[in-house]
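For this view, one protein chain was removed and the others were kept in their places.
What follows is chain A.
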Amino acid sequence: MKHTLFGALIAAALAVPAYAENYTIIAPAAPGGGWDQTARTMQEALQAEGISDTVQVQNVPGAGGTVGLAQFVAGAQGKPDQLIVGGYVMVGAILTNASPVSLADVTPIARLTGEYEAIVVPAASDIQDINGLIEALKADPGAVSWAGGSAGGADHIAVGLIAKAAGVDPTRINYIAYSGGGEALAAILGSQVTAGISSLGEFKAQADAGALRILAVSSDERIEGVDAPTLKEAGLDVALQNWRMVAAAPGITDEQKAAISADIDRMVQSKTWQDALATKGWANTYLAGADFQAQLDKDIAATGAILKDIGLVK
């Protein structure tokens, strides 16, 4: 028994690349949010799978992640044991905050999970489907108030894209920013606004209970268990995923990057990670390497364009 264990240990030691590190993961947000939970789930999976002995999570909250990102770029230069969690919201925040550092200053490793946006109205609303909402929007953009998360975030961007796709001037949308999906949900349930937009997960329970009506989702294909069309089916060429990713420090060597990518790949394939995704209801949208970099560049360009259209970035 002992020998097999010892043998397994040696095999494991040989299998682990030379750069296996005791990682420190920066969660550029306060405890409790999506990025913090992503970082802590990674910590759990990396340790439980023996990929890394000890993993520390450090919260550096502020300004859509740009405070944490700036600190990471300054402090982690060339250190292969430093990781940072981030996401689509960071892309917008970098532009609206005129952040001195950007995602070009770090080494993106992989997209890990993602959530799609859902457009909802209260059950009592006169609006029955996405076409009804778009007609109202075309008739008088200001009269349609949208509740969603922070200004310039994924929800706001999605509304801008919808307006643009519908041929409505994006600067005229009446977007009411709330400090998170929860507060926005309360405003929607209380019929304080015309419609709401946020991650599907924020609305799912209320929709199942019949308090909200989901008009459309922002995915490419219909989502299982959700009785709503995609925006594309409704004739609006909009698809948007609010993704979360992990990035490594700037200035690391190609070998170091490859080793980190291998560690993350092992983590994503592991049972601990897959189970955690299932219990948290996160979609596995793992994308690594050149494909991820291409997707990232596309998202950055599209986000910059729409933020200019909405008028949040000059």
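Convention: a residue touches a chain if its C-beta (ideal position, glycine included) is under 8 Å from a C-beta of that chain, and two chains touch if they have at least 3 such contacts; residues count from 1.
Here, contacts and distances are computed from a predicted model.
J.: According to its UniProt entry, is the unseen chain "Tripartite tricarboxylate transporter permease", "Coenzyme F420-reducing hydrogenase, gamma subunit", "Heme exporter protein D" or "Asparagine synthase"?
T.: In UniProt, the chain that is not shown appears as "Tripartite tricarboxylate transporter permease".
J.: From the list A:E183, A:D220, A:E233 or A:D297, pick the residue that touches the absent chain.
T.: With A:E183, A:D220, A:E233 or A:D297 as choices, the missing chain is touched by A:E183.
J.: Based on the whole complex, identify which of A:S52, A:Q82 or A:Q206 touches the chain you can't see.
T.: Touches the omitted chain: A:Q206.
J.: Extract the touching residues of chain A with respect to the undisplayed chain.
T.: 30-33, 36-37, 40, 43-44, 58-63, 66-67, 70-71, 96-100, 142-143, 145, 150-152, 156, 174, 176-177, 179, 182-183, 185-187, 189-190, 192-193, 204-206, 208-209, 211, 279-281, 312
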